[in-house]
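What you see is the complex with one protein chain gone and the rest in place.
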Amino acid sequence: MKSLVRTFGPLVAIAVLAVLLLVVAPAVLSPFRLNNLGKYCCWAIAAVGIGLAWGRGGMLVMGQGVFFGIGGYAMAMHLKLEAAGPEGIPDFMLLYGDGTMPGWWEPFRSGAFTLFAIIALPAVAAAILGYAIFKRRVKGAYFAILTQALAVVFATLLIATIQETGGFNGLNQFTFFFGYNLYDPVNKKMVYSIAAGLLIGCLVLVWQLYRSRFGELLIATRDAEERVRFLGHDPANVKLAAFVVAAVMASIGGAMFAPIAGIISPSDVDATASIFLIAGVALGGRALLLGPALGALAVGYGRSTLSESFPDQWTYFLGALFIAVILLFPAGLASAVGRAARLVVRPKEATP
Amino acid sequence: MDSFTTPLLAGTATGALLLIAALGLALTFGQMGVINMAHGEFLMAGAYTAFVTQQIVTNADISIVVALPAAFVVAGLLGLLLEVTVITWMYRRPLDTLLVTVGVGLVLQQLAKDIFGAQGDPVRTPTWLDGNIDVFGYHWPYRQMFTIVLAVMALIALAALLKYSAFGRQIRATVQNRDLAETVGIRTRAVDRITFFIGSGLAGIGGVAVSLISGTNPRLGTTYIISAFLVVVAGGLGQLKGTVIAAFAVGIATSFFADWTSASMAQVATFALVVVFLQLRPQGLFVVRSRGLA
Amino acid sequence: MFSPPTRHVIGTVVALTATLSLSACGNKDGDGSAAESCVDTSGDSIKLGFLNSTSGAMAISEQTVRDSLTLAAEEINADGGILGKEIEFVEEDGASDPAVFAEKIDKLLTSDCVAAVFGGWTSASRKAMLPVVEANNGLLFYPVQYEGLEASENIYYTGATTNQQIIPAMDFLASEGVETLFLAGSDYVFPRTANKIIKQYAAELGIEIVGEEYVPLDDDDWTTQVAKIVDAEPDFVFNTINGSSNVGFIKAYYEQGLSPETSPIISVSIAEEEAPAMGKDVTGQYAAWNYFQSVQSPANDVFIRAFQDRFGSDRPTSDPMEAAYTSLYLYKNLVEAADSFDVDDINESADGVSFDAPEGTVTIDGDNHHIAKTGLIGQINADNQFDIVWSSEEPIEPDPFLEGYDWWDPTAE
Amino acid sequence: MKIDHPSPDDLGQDYLEIRGLTVDFDGFKAVDGVDLTLLQGRVHFLIGPNGAGKTTLVDAATGLVPATGLARYRNQDLLSMRSHKIVRAGVGRTFQTATVFEELSVLQNLDIAGGVHRSPFALLRARRGVPSYVAEALETVGLADLRDRPAGVLAHGQKQWLEIGMLLVQDARVMLLDEPVAGMSAEEREETGALLQRIGEERTIVVIEHDMDFVREFADVVTVMHAGKVLMEGSVTEIQASPEVQEVYLGRTVEGTSHA
């Protein structure tokens, strides 16, 4: 019985979250708040991936904004072309460019290709980068710094390519989402539901990953990489797999962010945005199943509400959150709560 | 303009600036294993010290000379405070020091904004730095030469401290074998603190140099921190030699890339260069000890 | 792959998720008509939204705009409000992040139900707000000069478009007999677009562009780029650099021996607030705006006095501040002309609505929602004020798409 | 003094062959031209003073440090292979300090070592039941009762057994064990020795060890290393009789205690 709870307890928790996000929230929240919740869900999807890479795999990915951006921009390019109509080209290329569209935009007219690209592009990018990094056994702080530098460079590149990516302004003014008018409140709710559903889907996926042998291997690699080598596994491959999955999740989050926020711009994907994603994961508990997602939702909510109430103090909150959580609860608030609860409920039992 | 001289000289100055920032990191990261993302904000603190000094010592010719030691002390004390209150609890968690100091950096930036305003404050260039010398058509500003001199002096001072002073021996001993150092009577905790003070103080000096380029603003540190870390990573830990070469290489490469393409693309190209370089030499230019970091 | 109980539980969760997701199925045939306005005009006050960045990189600039908006609202309230209703303003922070601007304007329009929103600074923030304000058929008043090429039924632009700032600046340069020009800008949309216009107009005017350099927004080191200016020896430098990067540019410029005597700078982002913050004496350099604190007009005297009484005598006034101040008064006049807070009613009667602004009388163009403004060139004096050295003969009609300029080819590179 | 090397090929036996193996650390030869033939079915002991190059030899044969010379197992050149490939070729090792995955249970530790039996895709599945080879290893190393305990709470000796169990699960035909009984009680040593003899019947077992009592009791063949070189090879009796070995290694223990 206990092992059943251990196995399926998390799944029940995911189901509860699913009901909350998909049934309760649409019923009680205003369209504006629901749309915001949709954005938090997008960050949460990316956060689930960070939990996998960092919490379970020990890779502090400080540049997830890059993959968030790849998905976001891929989706935004499609929406932009959809808004421009068949044969049309995005307005900003007419305004800021010479009125021609770079060839690599063309495939994004196809919805199917776009969906494919949202998965494939980050996977390929992460695989190449990860291969280069992990095979050379670059890890720890070096890895973190390199990924953060990557986010800086990515944003710089976007800002500098005005005619191709809209530069600092990013891409916005989308009207349709795969044929659905984005201004229609019913459709907005649908887009929200897709984002929330994808979040649940990602959670189920990592749940399965965590209980699989791969999940055990990932923890093993995190804790004793050399030892894993002497089990006949190349730890680089284990880490690479987690890194790629995390990248794809970030990309999915970004892809849904574009239609929900109505915009994707360099400031949504730069180093600061990447750190913001990390904050949620750290707060919620990096190694837990639901920790990163709940943390990201909380930080997203905090960013909206705190900046409404204390516009100037938001940065202090974010900074203090990092300091307090990492210093006092390195395993995240959720684990601290969980530990306290266990102490209260069954004080004598050893933690498994 | 000579398309060789200008990027070379300007890049050398950029490299010098990176070197000052990276020297401090080489101490705190390379020697102590602390990844201090707030190092950039210590740079910022140095720049603001230059500004405040000018408010007090209004003669810009003198104030910059006063600002250098003042900035060293201010940034150093900030570093010391950080070490005593936060870092000291996390020596075994290098990745967590990274995240905590990200938070510290955010707080310091906002503090600067609240104290000095989000607008940059001006720092006047002393008259003795106002001017340039014509080198093959490049009007090489005295200010850039000053930066280079400053970096070289900081380097020499640091190298001499480490090599010849009793305290330098204690730092080196602590880095090489902390337990052994403790058991020959070195108070390694005190050594840690003073090392952190010096490393952070160097950032303050870098801040004064930066203030001569761009005045002050709260985001000033973020501009340099990543490049400085890349320099330390590419240089390899434990030896100043690698940091020096990497700093100038990155600075000069960025300048040449900027000359050939654009400043934005230069950032991209330099990053690509560092990644490729780490592919070839994952340990950086010089390695003294194995990578102790997680 | 899964044992029966596992498969069962996973299946349940997946099915549940899928069902719930689909239950919120979309409406493909929807006309996308805007949501019904929720603005409440029944009470004796009217809600307006002020949306500026009070945090992030743009905070300093946008805070000045917030201050003048506050001043205008207080003045209008003291004077009996709009249509007798007191202004109640809701403040939000855009956090210098376009996505936050989009979120906050959505909140202001749909949750707070404000009648109009005032704010935005960067083009990115305006572009981000545009679809939201259009979708909700709201109103946005945007107070900053920008790169043009835009017009929306739901936005009123009270800053300059390009033909009111860039083109007058070029006319001024031509009148000075400038033959060679160097372009220096931040690497983002406004400078790129402005320079595209400048290059085409320069060709028309017979001015040679001898160089064009960009540096990323937060980058301060201009040494290498300035070296190219030294080398090109231009008659003038056209500066479209944004924000703190100006400091680095100005310092490098003087360091390498350039001066107003050799290659003066004409800027479009350095105003009274920025001039003293360069760390260099910038006396003799130029700027193109539609308002300077030194403008001589009764309305300006009133504005400056009121502003300095409210916020401190050391505070200068500048073009974006004046444009923001003007925007709230223009809104008042718009509402009163329409005798309604309804957006459609306001748009209906917008053409020709004017206000006796500090910069002079400004009039709304009902077609493109911009206002006619006088182009001014100021030269910085020792007090960091601008001596007006050139002025367009009369207010320039806004032409955001430059349709009235036959040299303009938007598709040319 | 040499013992006869039967030609392994003639015997049809499994063996690990090392020829002229040299590890050079910046001019310092930690291992200097070592020749060894390690036959299946025997428990080999590698002894010698600290710094003699024993661990380095094992490191070289398992891809941890670069080396020159030859280390051949089943016609594969181990020196040119990466660590995880060497493991997959059937050569496994343990470390001086037992490194088990402390957060995972005993069962999970053993199961994870069975990765060599699985395709990458199979990794995505959760473990169902206990694979036979894991159950077998649990029994062999005597940790069946503790299978659900986190490995972190095991006693020191138990961790070493777990490590040996992991080698069994990954089906290592050659086991290189670095001081497996260090820190064990006398009783545990006995059990470990018996375990090694049991599993050694169809495997090649190489043990680095200091404890001469243990060596005496369980060694089939002993190789003495000194300063990176093989000083001599032979039975326990033979090496104990060697004045050369006594000089560098045993000499001091003979007069004092059995403990080296």
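By written order: A, B, C and D. Residues from 1 in each chain.
Simple rule for what comes next: a contact is a pair of C-beta atoms (placed from the backbone, for glycine too) under 8 Å apart; a residue touches a chain by one contact, two chains touch by 3 or more.
Just so we're on the same page, contacts and distances are computed from a predicted model.
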| item | value |
| --- | --- |
| Chain left out of the displayed complex - its UniProt protein name, from "ATP-binding cassette domain-containing protein", "Succinate dehydrogenase flavoprotein subunit", "Heme exporter protein C" or "Hydrogenase expression/formation protein HypE" | "ATP-binding cassette domain-containing protein" |
| Among B:85, B:127 or B:177, residue touching the chain not depicted | B:177 |
| Absent chain, residues of chain B that touch it | 166, 169-170, 172-173, 176-177, 179-189, 288 |
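FYI, only the chains that are shown with their structure count from here on.
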| item | value |
| --- | --- |
| Relative to chain B, chain with the most remote C-alpha centre | D |
| Euclidean distance of C-alpha centroids - chain A vs chain C, Å | 33 |
| Length of the line joining the C-alpha centres of chain B and chain C, rounded to whole Å | 37 |
| Set of chain A residues in contact with two or more other chains | 156, 159-160, 208, 312, 315 |
| Numbers and ranges of chain C residues touching at least 2 other chains | 6, 55, 187, 214, 216 |
| For the chain C and chain B complex, residues of the former touching the latter | 55, 57, 59-60, 63, 187, 213-216, 218-221, 223-225, 227-228, 230-231, 244-245, 247-248, 251-252, 254-257, 273, 276-280 |
| Chain A-facing residues of chain C, complex | 5-6, 9-10, 12-14, 16-18, 20-28, 30-35, 54-55, 91-93, 95-100, 102-103, 106-107, 110-111, 122-124, 127-128, 130-132, 135, 149-150, 187-189, 192-193, 196, 214, 216-217, 410-413 |
| Chain A residues within the chain D interface of the complex | 208-209, 211-214, 216-217, 219-220, 223-224, 226-227, 229-235, 237, 352 |
